[in-house]
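Only one protein chain is missing; all other protein chains are in place.
Each chain gets a letter, A and B, in the order it is written, and its residues are counted from 1.
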Amino acid sequence: MTTTAHTGGRRTAQTDVDPILVIDDWKTWFSTDSGAVRAVDGVSLRLQPGRTLGLVGESGSGKTVLARSILGLLPTRNRLNPGGSIFFDGVSIGNLSKRKMRDYWGKDLAMVFQNPMTSLNPVVTVGRQLTEVLKLHLGMSRSAARDRSVELLRSVGIPEPARRIHDYPHQLSGGMRQRVTIAIALAANPRLLLADEPTTALDVTVQAQILDLLDSQQEQRRMTMILVTHDLGVVAGRTDQIAVMYGGKIVESAPTRELFHNTRMPYTQALMLSVPNLTSPSHSRLFTIPGRPPVLTNPGPGCRFSPRCPYAQERCLVEEPPLVAADRPDHEYACWYPVGTPQGAEALERNFSNGVTASGTSMSSMSKLEA
Amino acid sequence: MNEGASTVTTQPDVSKVPAPRSAEPTAKGNTGSGSRRARRRGLGVLFWCSAAWLGLVVLGAIVAPLLPIADPAAQDYRSVAVAPGSPGHLLGTDGLGRDLLARAVFGARISLIITLGAVTIGLVVGGTLGMLAGYFRGTAERVIVAATDAMMAVPALVLLLALMATLGSSVQNLIVGLGLLGVPAFVRLTRANTLVYTKREFIVAARSLGASNWRILAREIVPNILPAVAAYAFLVVGILIIAEGSLSFLGVGVPPPASSWGMMIAEGRDSLRQAPWVSFIPSAFMFLTVLSFNLIGDRFREESDVRETTI
Partner (left out) sequence: MRSRLTKLATALITLFIVSIAVYSLQELLPGDPAVAILGEQATPETIAAVRADLALDDPFLVRYANWLGDALRFDLGRSYRTGAPVVEEIVNRLPITLELLILAQLVALALAIPLGTFAAYRARSRFDRLSTGAAFGLVSVPEFVLGVLLMYYLALGLGLFPPTGWVPFTESPVENLSHALLPALTMALPVMAVYQRLLRSDMTATLQEDFITMAQSKGLSTPYILFRHALRPSSFSLLTLAGMNTGRLIGGSVIVEVLFAAPGIGQLMVQSIVQRDFIMLQGTVIFVAAAYILINSLVDLAYGFIDPRVRYQGA
């Protein structure tokens, strides 16, 4: 334990503030009948305290598994442990048992789950689901915990909180329930909050409210936050930094503005094009990424996005691009023919003139990229 | 908790629809592989052990008079209450010097005649009523269901006791009484299954082709619900063996000199301290037989479940 803590300290010595979260070449694999599934396959990340990271990718990109790995909330059955480390506040927590992780859960690390319809216990009152955290972590008395619960519910925008604490979850709307889960997650003042697709299961009209709530709470509490989503639109104005995941790996990582202005990875570009844009005509078709996310059992030698990538060349099929910071130190990407570079433009042009990419994907649906 | 698996299943592009609920494909995937695994396992060692034991008991019961064993009623005064393993009395004798092996084998005869007879009545009567109720619905169904509920509203053993006390206990009455006891369970099972199948396409198709109701019942419904009913019959036999034993134990079972397992256990109770085997030997026979019926019925039930889901 002490040695690992030391290693953490050394690694972070270069920056002004020690990062609160350092992930180094982390892997989460699951053994299945058809071989090891590499859900997370070598991810490195660092996050400064008080910052917000957007973790973006399709379903199956490994973002949720990564988030749950940080918390140590994955089932232990069938899980392989091929290596890597996760440091929280200088302490290695990546391979701690659930028993040891319990010291972190709630008061250091907390999570907001995707579906508020299923993440609250249907037969326990909202009040008790809140007070049990307060009593456990803050050692509050019953009445103090109740007062604090009312306060918390009010702070997350629940009307008449003193009455709501006697309600059962099914008596609240979806948006209200997500506010409750946020209040629960925040109850013991966690230092790192993971929000796993917190708005996906909600009505569109409520989504922005919940995101704003998370945003304001994060700011007030100077909390560190990881916002996991499949929607780049969600993280656009609300994060300091974005990491895009594909096939269990980070394929591009940069400060938010930089990522949107100087997109390098074709996958990131495709995700951006598939976000509905308010300024475009209402009947314009959204860009869709052809094909499906890769099956993560036996990755081939090349870039994992190459089968679906409009830029794909021969090299992409045989050689996996490393994650490097080519232009500026805080912008990393893994691509041989990056968007917005002469090599990328040339590769795209070649594919358009051939009609297919090097992996054989038709270019007919890619016309949106030509502009 | 399933999240780990769900993220590795392939899903449609996020660009088309905002992410669907991720739990669904996982759940399906899991049950799929689960049933596949159950199938690959075969019937299992326990199943074959149970089948072998039942085969032995049934065979022994059938050929009992031909077996080279003592007369179950003969009292051997030179060897009263000898322990199992004694020469001439493999499983020992009871307080009257009667050979326990012989009594257990002849007890199996009585127990099996009664329970198999009873389960046949239950299956035929209950199965027919349940099927008619589920197929024709209407008033007939309401009457049948109400009668079934009323029967199930009386604790089974109490109902049996009352019946036996009134009718007097004889082998025939026991078969009828226990058979009656099995009727409601079979009614429920076949009615539920018939309701399911009546809505299936092939029944609707047969009907639209002009097949008569009776033809549909006999050709389409019966073969389809039979596996589930047969599996259940094994479980019911287990229950009926216990019920018959309970009646004998309480003194309203088969009249002497016939002996059934339940009566043997009751007889041994008084000498439990001195000769526990007098109770234990028939107990073991009964336990193994009931356990075998339960294990086999349970495996069959699993199999018929699998069939249902893959259809």
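In this section, a residue touches a chain if its C-beta (ideal position, glycine included) is under 8 Å from a C-beta of that chain, and two chains touch if they have at least 3 such contacts.
Just so you know, these numbers come straight off a predicted model, no measurement behind them.
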For the chain not depicted, the shown chains it touches: A, B
Sole residue of B:Ala165, B:Ala192, B:Ala205 or B:Ala218 that reaches the chain not shown, by the stated touch rule: B:Ala165
Identified contact with the non-displayed chain, of A:Glu132, A:Asp215, A:Glu258 or A:Asp327: A:Glu132
Selected residue (touches chain absent from view) among A:Pro19, A:Gly54, A:Gly84 or A:Gly106: A:Gly106
Residue touching the undisplayed chain, where the options are A:Gln171, A:Asn298 or A:Ser364: A:Gln171
Among B:Ala64, B:Val222 or B:Ile242, the residue in touch with the chain that has been omitted: B:Ile242
Residue ranges of chain B at the interface with the undisplayed chain: 1-2, 146-147, 149-150, 152-159, 161-168, 238, 242, 245-246, 249-252, 262, 265-266, 268-269, 272-273, 276, 279-280, 283, 286-287, 290-291, 294-295, 298
Residues from chain A at the interface with the omitted partner, ascending: 71, 73, 98, 102-107, 109-111, 113-115, 118-124, 132-133, 136-137, 168, 170-171, 181, 184-185, 188
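Heads up, the rule we're going with is that only the chains that are shown with their structure count from here on.
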CA centroid of chain A to CA centroid of chain B, Å: 54
